[in-house]
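Encoded as structure tokens, here's the structure I'll be asking about.
Note that this complex is displayed minus one protein chain, with the remaining chains in position.
Naming follows writing order (A, B, C and D), and every chain is counted from residue 1.
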Amino acid sequence: MLEAHAVPSTAAPLVQVDGLKMHFPIYSGVLRRHTGDVKAVDGVSFSIKAGETLGLVGESGCGKSTVGRALLRLYEPTAGRVIIDGQDVASLAPEDLRKKRPMMQMVFQDPQASLNPRMTLSRIISEPLDEHTDWTEAKKQDWVHELMDSVGLNRRFANRFPHEFSGGQRQRIGIARALALNPKFIVCDEPIAALDVSIQAQVVNLLEDMQEKLGLTYLFISHDLSMVRHIADRVAVMYLGKIAELSPRDDLYSRPLHPYAEALLSAVNEPDPVIAAKRRRIILKGDVPSPANPPQGCNFCTRCPKVMDICRTVKPDLIEVEANRFVACHLYPTNLAAGSTGASEATERNQQGVTR
Amino acid sequence: MADQALPVLEVRGLKTVFRTRGGEIHAVNDVSFHLERGELLGVVGESGSGKSVTMMSLIRLLPSPPADIRGGEVLLNGKDLLKMDAESLRQVRGAKVGFVFQDPMTSLNPVFNIGSQIMEPLRAHMGMTKAQAETRAVELLELVGIPDARKRLKAYPHQFSGGMRQRVMIAIALACDPDVLIADEPTTALDVTIQAQILELVKDLRQKLGMSIIWITHDLGVIAGIADRVMVMYGGQVVEQAPVRELFANPQHPYTRALLKTIPKISGARDARLKVIEGQPPIMGGVPVACPFRERCEYRHAPCDSINPARRAIDGQPVGRGHDVACHWTAPATQEVAHA
Amino acid sequence: MTDTNMAASRPETFRAAVWAQFRKHKGAVFGLIVLGLLILFSVLGPLIWAPEKLTVVEALKSKNLGPSLTHPMGTDQLGRDQMQRMMAAGKVSLAVGFVAMIIAIFLGTLIGVLAGYFRRLDGPLMRLTDMFLALPLIPLLLVMVMLFRDDLSRTMGPEMGAFVLIVFAIGVTSWMHAARIVRGEVLALKEREYVLASRSIGATPKRVILRHILPNVVSPVMVAATLGVAEAIITESVLSFLGLGFPPDFPTWGRLLFEGLEYMQLYPERVIFPGLAISLTVLSVNYIGDGLRDALDPRIRGR
Amino acid sequence: MLTFTLRRLLLAIPTLLLISLVIFLLVDLAPGSPASEIPLTVPPEVRMKILEALGVNEPVHIRYLLWLKQFFWVEPLNGFDAIFGTNYAEGMQRIISYQSRSPVFPLIGERLPQTLTVIGTAYLVGVLIALPIGIYSAYKQYSLFDQFGTMFAMIGFSVPTFFTGTLFIIIFAVWLGWFPTKYDTTLAVTDWESFLKQLRQMAMPVMVLGLANAAAISRYMRSSMLENMSQDYVRTARAKGLDERTVVLKHVLRNSLIPVVTVIALGIPSIFGGAIITENLFGVNGIGSALIQAIRGNDLPMVQTLAFIFAILIVMFNLIADLLYGMLDPRIRYD
Partner (left out) sequence: ERGADGNVNVLYWQAPSILNPYLSSGTKDVETASLILEGLAGFDEKGVVFPRLAESVPTVENGGINAELTQITWKLKPGLLWSDGTPVTSADAKFTYEYCTHPEGGCAQAARYEGISSIETPDELTVVINFSAPKPNPYTAFVGGTSPILQAAQFANCLGAAASTCTEQNFKPIGTGPFVVTDFKVNDVVTLAANPNYRDPAKPAFATMTVKGGGDAAAAARAVLETGEFDYAWNTQINPEQQMQMAAAGKGVLLNGFGTLVERIEMNMTNPSPDLPEGERSTVKHPHPFLSDINVRKALSMAIDRQILVDIGYGSAGRATCNLVPAPEMFASPNTDCIAQDMEGAKALLESSGWVDADGDGVREKDGMPLKIVYQTSTNPVRQDFQAVIKDWWTELGVEVELKNIDASVFFGGDAGSPDTFQKFYADVEMYANNFDGTDPEPYLAQYKCDKIPGPDNQWQGENINRFCDPTYDALVDELSKTADMAKRGEIAIRLNEMLTKDSYVVVPLVDRGRLSAASNTLGGAVLNTWDTELWNVQDWFRVK
């Protein structure tokens, strides 16, 4: 049986990320000297409590997937700590890491690409079992069937190949695979981006059900802001390798603080012609700069509608400007944040009570 | 030019079938619609409902085999595109009908520079010299908001971001001032902020050029923002068609209604749980003899299993002109779908 | 999310499914039949077709005959029955072709996968590949023959020894092409999400390779294999020609073709039969490869 | 691009040194000695003397180092002298062929022209036949033409050149009398008539090799075309209203040629390497036949030098193929 993890009510966070950096080196020159880096993730810190869902949003290429992958040490992080359930995953020895893997899993963006086209459903789902258990074939099959039941896949499909399923079903396979080892923490890397609207809801509902049933903790990466609003408790907005704003969901959606978050939210299409006609979008000019060569000051200064001189020279830090709301922007003077720690803790607890 | 009162494009009873090893797939079944001059017609429907196939059938872009257009008429300014010979059709493509495809990453030829790809239709249809075409290409790029256009002509697609490539695609489609622009999910692959740029651009262009546009998407949010009229497709058929506000305010078809409910809102109250449409899309293995949506329909009743419903008007106007729906079930008069 | 209109869980096994798809491929079936016939001809043929052993003098009386009922493929300059020689030759040529191909493909895949998957090995292994490409083939073969022929023929008998040596020599000198193709493919596959997914589960490189990489390089490998059979059969004939091949009384199709060349003008059947046999083998292997590639791909099989 | 090239060239040096060592040892280790050319009538003492005079008896490492020096220093210096009329290389021992007792490099130089014209033309012809076949086969996939194309390619793969060559000789030289069977390497093309003569004597070897080359390349072309034919940009091109010819011969072809061109480039060293059997059969006497003659006669310096030059060419053309890929495909950048 799938087991629910006890969700500790007073919590040291399950996942604690500190100053995570992931730089992909660029080599050039005759001698392949290391001449630069793609700063895909450049100093990101956040934490996720057990049973919580943190939404991670941002434009394509801003480093969301990289964060997710570095968290699970699919990439070797350049710097920073990733403490998951008390152990620093970023520095674990290979064998320990392998042992750690069952508790942290991933659901991938493209359900088609993340399933080996030559493996049957049951082999795909039992792959983690092959790796981490020495169960008999029959026991594995039982477990696979149970997993299939719980993600809503008919048991009779066990011997089919991925291409024989619809997108939503494929994503269910992916989720079943992630659940196979009873993980506590799942990184969902745009699990719905490749799906049809009518299917997206199914998958999101499934993820929510599973979370409820098993007490899972999610990092939910997406660029669909309305879906993130639906599923996440807190949301981090990323821009070019850095977190621009990290706020509780409702606060963010009702009153985004960072100019980028604001623009992002304004760009969302509300499926209602009446509202759509009234709304004014903030249209950002230009393209995202290359992460290999980010602007000198604030990463967003090249496109920011509210840009100031200071933005072009000084990188703003991510600071708590309101209770529980962290923003990296010069618009919000640092002193506002001073001494607000106590208050934030209070609201945080309060909020947990509300959402769960 | 034809009579201003006539629609630019009139499609009647279009049928497209794919012959595959596993049998025939009836991807488009008896689809009829029209496009008024200067209008933007939104087409929505889930993946596989036949949106792309319908539009590509119009100018016979589907590879044949396997595709086979079994019947219907496609009147562009009164001339039937389905009966044209290859050469006249070629002269319509790109000149009278511009096409923008879904995936900007793969729709441009990676080995030719942007300039030559924009200039191609200009030279093929308008007989422009190289210099003329170049001038026009620069204009077009500026029109779609690409700064420093002259320099960018020499750039290759891979040097452009997705949003810029999609603008290039739009520039190509607009090159010969077509009467109709068909955009097949042009923003689906793009980021929200870039998507916003493109949508803004299209609104702009419509104002400037007064173009007739068909805009395919499965994002109802996009439709709500830009369309004049909406056509909902399901299982290779048009299931509902109405002016945009009417559709959102008063959806008639159970599929439309369900679709509107599945989408989480960015504002307003947050639902505890998303509505879903259970079940699978239909397998379009033959000429439909029953309602394609019946398996998933919450209002399913006897006739649904034996009769494929015809489109019927619900606001007294002729079918196709006002609000019509293809369903045996009649929605209660009260507005059920609430919006904030 | 139930699914009522889909058929019940498939009863057929993997093998049955592959076979069912394979059967749909007309070319492949044709190839299989032809190859089957060639194998039957070579393996069972001698059991059915055994013209009586003549003395040299008697045999020489019937030398250089054209095809007839008693000698369906004629006789050679020593009066030996061509059909019998073709059968014996077929056994050797087919075995050489397939075994050498398997060795080459094995080496090529191994090196390609290692180079593609492990970054650190890439440079050295690719240089090794370059080196093998650049080595002069004939001296290499001469050296191999010199070093190993005697030991092999002592331990395995002259014929088996020669067989092992030749097959090995051909295999070792023709894996480079496959290695390059496989490496390229692996480099692309490595970035696929399902490989990442497997790594996120904690799978060891060995498992990832066996489970996810190898099955997906099947199709390019199949193409290389097809060409490999043809190449091996022909290389063998060149080796025999250089005196590095089998003992001279050990016919192979390549050798028969080469020997027949002298008589081409007088007795064209002397080259037509072996030539035809080689071409048919290559053609049928090619089609079988096509069919197998389709059949092994579940996406195509499902259609 | 430049740094990429430089980097690869730098990397090539150790590779080539290693290859040179392996080739040298391999050739040296191979059984057989230059004495096999000496008839049995020559008594053993004389044989030993001859071999001694050839320097065969020096220890192998000494010969290797000497050969390296000769290859990389003496011979280039000689080339320099030949061009600028200087005499820096005077008195230095060059790489001497055992068979002809003369420096190896001029011998190779003497053979290059016919190899390049005949094998080069054959390669060109092969490519020129293969491309249209490949293109049309792919355009009409599964058509009769395509099936025949496959058959043609398979037969091209499976029939050795010693067979096609002899067949052609019998048909075109013996029966029809159109072409000479022996290539005249002394023929100088000066006027129309000698040009025709050159064409006639090239016809058969070019056909034999051209067919063999065409078989392989047409397969590559076909599969590359097929792959690109279903790409989205092809649909875009059609939607623009371009005619079918432009769509296929411009858009699809240009993309499909990228991998094929690199395959073709990788095959170019084989032009310099010659074609052993064909050259021998038609008396073209280019590099290929030089190699086989040298192997037969155990002319070690010749074999070693030829094999090494060939290795250099392979490494070079590997690089060229990579660069070409980058030049043809704007998506690839080397920096």
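In this text, a contact is a pair of C-beta atoms (placed from the backbone, for glycine too) under 8 Å apart; a residue touches a chain by one contact, two chains touch by 3 or more.
Worth saying up front: this structure is predicted, and the values here are computed from it rather than measured.
Contacts of the undrawn chain with the visible chains, over the full complex, involve C, D. Within the set D:61, D:140 or D:182, the residue that contacts the chain not displayed is D:182. Touch with the chain that is not drawn comes from one residue among C:62, C:77 or C:219, which is C:77. Within the complete assembly, D:48 is the residue of D:48, D:62, D:151 or D:171 that touches the hidden chain.
Of the listed residues D:198, D:223, D:246 or D:293, the one in contact with the hidden chain in the full complex is D:293. On the side of subunit D, the interface with the absent chain consists of residues 31-54, 96-97, 99-103, 106-107, 110-111, 169, 173-174, 177, 180-186, 279-285, 289-290, 293, 295-298, using the contact rule stated above. Panel shows subunit C; residues 55-57, 60, 63-64, 77-78, 80, 142, 146, 150, 154, 158, 241-244, 247-249, 259, 262-263, 265-266 of it touch the chain omitted from the view.
Please note the rule applied: only the chains that are shown with their structure count from here on.
Inter-chain contacts peak for the pair A-B.
Note: centroid distance subunit B to subunit D, computed from Cα atoms, is 55 Å.
For the pair subunit A and subunit B, the distance between C-alpha centroids works out to 33 Å.
Averaging Cα coordinates per chain places subunit C and subunit D 26 Å apart. Under the contact definition stated at the top, the residues of subunit A that touch 2 or more other chains are 202.
Contact of a single residue of subunit D with at least two other chains is seen at no position.
On the side of subunit C, the complex with subunit D involves touching residues 127, 130-131, 133-136, 138-140, 142-143, 146, 227, 230-231, 233-234, 237-238, 241, 254, 257-258, 261, 264-265, 271, 275, 278-279, 281-283, 286.
Touching subunit A in their complex are the following residues of subunit C: 1-3, 6, 8-10, 192-194, 196-204, 207, 211-212, 215-216, 296-299, 302. Contact residues of subunit B toward subunit D in the complex are 56, 59, 61, 86-87, 90-95, 98-99, 101, 103, 106-113, 120-121, 124-125, 156, 158, 169, 172-173.
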